[in-house]
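What you see is the complex with one protein chain gone and the rest in place.
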Amino acid sequence: MIKIGIVGGTGYTGVELLRLLATHPEAHVEIITSRSEEGVRVADMYPNLRGHYDDLAFSVPDTAALGRCDVVFFATPHGVAHALAAELLATGTRIIDLSADFRLRDADVWAKWYGQPHGAPELLGEAVYGLPEVNREAIRGARLIAVPGCYPTSVQLGLIPLLEAGLARTDNLIADCKSGVSGAGRGAKVSSLFGETTESMKAYGVAGHRHLPEISQGLQRAAGAEVGLTFVPHLTPMIRGIHSTLYAQVPDHSVDLQKLFAERYANEPFVDVMPAGSHPETRSVRGANVCRLAVHRPQGGDLVVVLSVIDNLVKGASGQAIQNMNIALGLDERMGLAHPALMP
Amino acid sequence: MIKIGIVGGTGYTGVELLRLLATHPEAHVEIITSRSEEGVRVADMYPNLRGHYDDLAFSVPDTAALGRCDVVFFATPHGVAHALAAELLATGTRIIDLSADFRLRDADVWAKWYGQPHGAPELLGEAVYGLPEVNREAIRGARLIAVPGCYPTSVQLGLIPLLEAGLARTDNLIADCKSGVSGAGRGAKVSSLFGETTESMKAYGVAGHRHLPEISQGLQRAAGAEVGLTFVPHLTPMIRGIHSTLYAQVPDHSVDLQKLFAERYANEPFVDVMPAGSHPETRSVRGANVCRLAVHRPQGGDLVVVLSVIDNLVKGASGQAIQNMNIALGLDERMGLAHPALMP
Amino acid sequence: MIKIGIVGGTGYTGVELLRLLATHPEAHVEIITSRSEEGVRVADMYPNLRGHYDDLAFSVPDTAALGRCDVVFFATPHGVAHALAAELLATGTRIIDLSADFRLRDADVWAKWYGQPHGAPELLGEAVYGLPEVNREAIRGARLIAVPGCYPTSVQLGLIPLLEAGLARTDNLIADCKSGVSGAGRGAKVSSLFGETTESMKAYGVAGHRHLPEISQGLQRAAGAEVGLTFVPHLTPMIRGIHSTLYAQVPDHSVDLQKLFAERYANEPFVDVMPAGSHPETRSVRGANVCRLAVHRPQGGDLVVVLSVIDNLVKGASGQAIQNMNIALGLDERMGLAHPALMP
Partner (left out) sequence: MIKIGIVGGTGYTGVELLRLLATHPEAHVEIITSRSEEGVRVADMYPNLRGHYDDLAFSVPDTAALGRCDVVFFATPHGVAHALAAELLATGTRIIDLSADFRLRDADVWAKWYGQPHGAPELLGEAVYGLPEVNREAIRGARLIAVPGCYPTSVQLGLIPLLEAGLARTDNLIADCKSGVSGAGRGAKVSSLFGETTESMKAYGVAGHRHLPEISQGLQRAAGAEVGLTFVPHLTPMIRGIHSTLYAQVPDHSVDLQKLFAERYANEPFVDVMPAGSHPETRSVRGANVCRLAVHRPQGGDLVVVLSVIDNLVKGASGQAIQNMNIALGLDERMGLAHPALMP
């Protein structure tokens, strides 16, 4: 069995890791840390886990103990993995970081968007961006993996077929993204209250959102060129799900876009290119590690519309983290992630 | 008192007319028709109206009786107003049509999108498009008013300041719109069930939606030129509300867009230009006849993002219909429409 | 115009007072206080109020200024009205307290349930329990009114016809109550997050809830005897609404219960006894100052089931507060409260 440690397990990505790992045949969670909940059993905090982790309780982070794990997931606010990564890597364990700490290649860009200096720039050379559909080979055997953000996963998977093929104009890409409220985390904030969010829709962060540089970095890699991206996230009254509606100018009408997408993802176990004319629903991926895509060219114009849905907590976070673990350790990539979505 | 008739009052726009007219000081609903619900009291079908319309029951449509009303609202599927309008107008009553029957100026375009011949093309010359912010003078005294659709209201109010000023490129406008489920009406359809719509988000009609030609017509009038518009509607898990996120290329950076919008709507009682940096929420207009707008230029680029929210059943339908009635009859435009939105 | 002050206006009952008072023809809000939001305009905090209170901003509580108001509403946590009431009453203003401070007649019972000594026991003799359907005469001219809690309003209105008539056994009453999440207030608590409350139902406070002694006090008054009540509140995934399902043993089958209820509330403007066989929905009172009731005797047994719905923020708080103000000041009781509920 793979010995798993989880640092910072009280938030939504933490409980989702536990939910998914509960049925992973090769994984065993040895340690889960939380300073604030020390001593609390995870099943007391998350009753859905009763019967699954009856002996597991939150403990104070202990690098020596974590170092005895094969894999340590970080489900922490930014900055925490910076502080602990070097010491942990020295013990020989692998780190799969769900936070933003190692997603950006450029420490200065990170510092600008996160408002503090990058805490571990010396590790950026080793860190692998854990989007398997792009970086699978680098993930194999990697010791430090940065799991992509939820919006970035959804947007990149939708746009990279067009960009890698050189079909989309790169100066005017638009990502109009709609996220469920769990994307805001489990912190006690007025703006995340039921009474403030249900039965309402709003945009936020139009002037600039921290996922913008991460998305741009990924799109630029795919395009091999600078990209101009407008990213508008919206808060949607649902728990889980991201629906990205992506707009790109594709002046060349001779390409069969449906075929392009189907071929790009033909061997991807967790990307589903739906039939032409489809409108994927976020509920079709609820709880599942899948990105479903549909590509449209409305009224036969130059503008192509790609619809991309994921569960922000699964393919957008904890599921993708486990997918990375499976790849890094040489397991079947689908292990523990093969169940269908919960619908209705 | 103004004598009101309502044709087809069993749907959501019908009950919303009754809700709003219940507190309109000059209106009295004399007749409400429904073939399927003949004899049923409206307060038995809509218990929120108990105590307000205790003597009003649905009746079979009767042109003579409707003709004795001062104003007849049509809250019907398309085609019904076509069939009855000429006869009713001959009685001297006014018609305020909430359906799509008289919104498009071109009968051929109507026929193409609605899949049947236009039933009253001879009335198109008289019909006034009831968007007060554009057509207020024509509405005064009008006998036949076509109330704009919900999406078209939201999109036009958000884009016309840029188009009227000649600032936006007209060949590549995008309207990414999110609507609550009440926009699909009160018909018994699997796709509108709670179990099919809640906790999920999806686009629909990407290939073409009937509101597209109506929006294009309005934008072209504002721009004085052909426009290229991509319109992607989405179904959002909330009852009421439309959030339109509008994208337009505005290469001229010298104009103060906040000021432009504020001045365009300075005298409009039902358009609220929010302060720079705002993110309007649909709940801030729930139940109210208001469109709230915010204009952004993310990262100082050429692309301008306008956020526009309305309640699809109020400013997007029944409230705007009453606003048109008030204007047409020379009443205070705000009469019966001055209450704040319900929040939370 | 009546000069209104509101102490503690940042919560849900505060904004609901503002929403309802915005269309009250005789009321003008002069002052609204909040220490934490001093200087913030109410319309900036609550955008639904934009266009209604554009000059009103939160200010630090100032007894002298409040004393110049005709009526001061307290929309505060418990204890605040205790501290300020005596000084304010001395200025000649009236107090309408939406908190629990003056609801219980017995200061010791208050102290037991609220975990601190009662702060103003000397005012209990003057305080009037503001349930108009029971206490209307006492409310006229009252200077200090305790607005009933949301659960207590719903339960009392449903049970008092049976108790006043001496029909129900008093030793085994059950109130199974379901409340929307706004009942938990606007505080930043994990337990009120969207992600923690939507798509779920749970009971809470089964061992004892602070509304229990208030309900018992009211039922005992109606019965003229001690009552044994089991009260189980539940958290329901909706913003507004309380649905109380009330169970009482009524061994006498000779009484026409429908008639009993209809007659008890025949002259009540805000209690609607629905026809026999009805199942009132909370949405039928959303935003409206109404309690709708239905009475059932399933399978003709001894157990009678009363269904009682209110909007917890309106008839359960701010609307009832205004109803009290209207009565106390000799205005039409329905003033500002006559609009129908928002449905759908």
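Every chain is named by a letter (A, B and C) in the order it is written, and numbering of its residues begins at 1.
We adopt the following convention: contacts are C-beta pairs under 8 Å (C-beta built on N, C-alpha and C of every residue); 3 or more make two chains touch, one makes a residue touch a chain.
Note that the structure is predicted; figures quoted are calculated from it, not measured.
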item: Displayed chains contacting the withheld chain; value: A, B, C
item: Contact with the hidden chain (one of B:30, B:70, B:199 or B:333); value: B:199
item: Option from A:178, A:202, A:221 or A:240 whose C-beta touches the chain left out; value: A:240
item: Listed residues C:39, C:117, C:166 or C:228, member touching the removed chain; value: C:228
item: Sole residue of C:92, C:166, C:208 or C:275 that reaches the chain not shown, by the stated touch rule; value: C:208
item: Per the touch definition above, residue among A:264, A:286 or A:315 touching the missing chain; value: A:286
item: Positions on chain A where the hidden chain makes contact; value: 12, 15, 18-19, 22-23, 46-52, 182, 186, 198-199, 239-240, 272, 274, 280-281, 283-288, 290, 292, 338-344
item: Touching residues (missing chain, whole complex) on chain C; value: 172, 174, 176, 178, 180, 195-196, 198-204, 206-208, 228, 230-232, 234, 236-241, 243, 245, 247, 249, 277, 279-283, 286, 296, 298-299, 301, 303, 305, 307, 309, 344
item: Residues of chain B in contact with the chain not shown; value: 12, 181-182, 186-190, 192-199, 237-239
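Note that in this section only the chains that are shown with their structure count from here on.
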item: Superposition of chain A upon chain B: rotation angle, C-alpha, nearest 5 degrees; value: 180
item: Separation of mean Cα positions, chain C and chain B [Å, integer]; value: 36
item: Chain A and chain B, separation of their C-alpha mean positions in angstrom; value: 39
item: Chain A and chain C: spacing of chain centres that average the CA atoms, whole Å; value: 45
item: Multi-chain contact sites of chain C, meaning residues that touch two or more partners; value: 12, 182, 198-199, 239
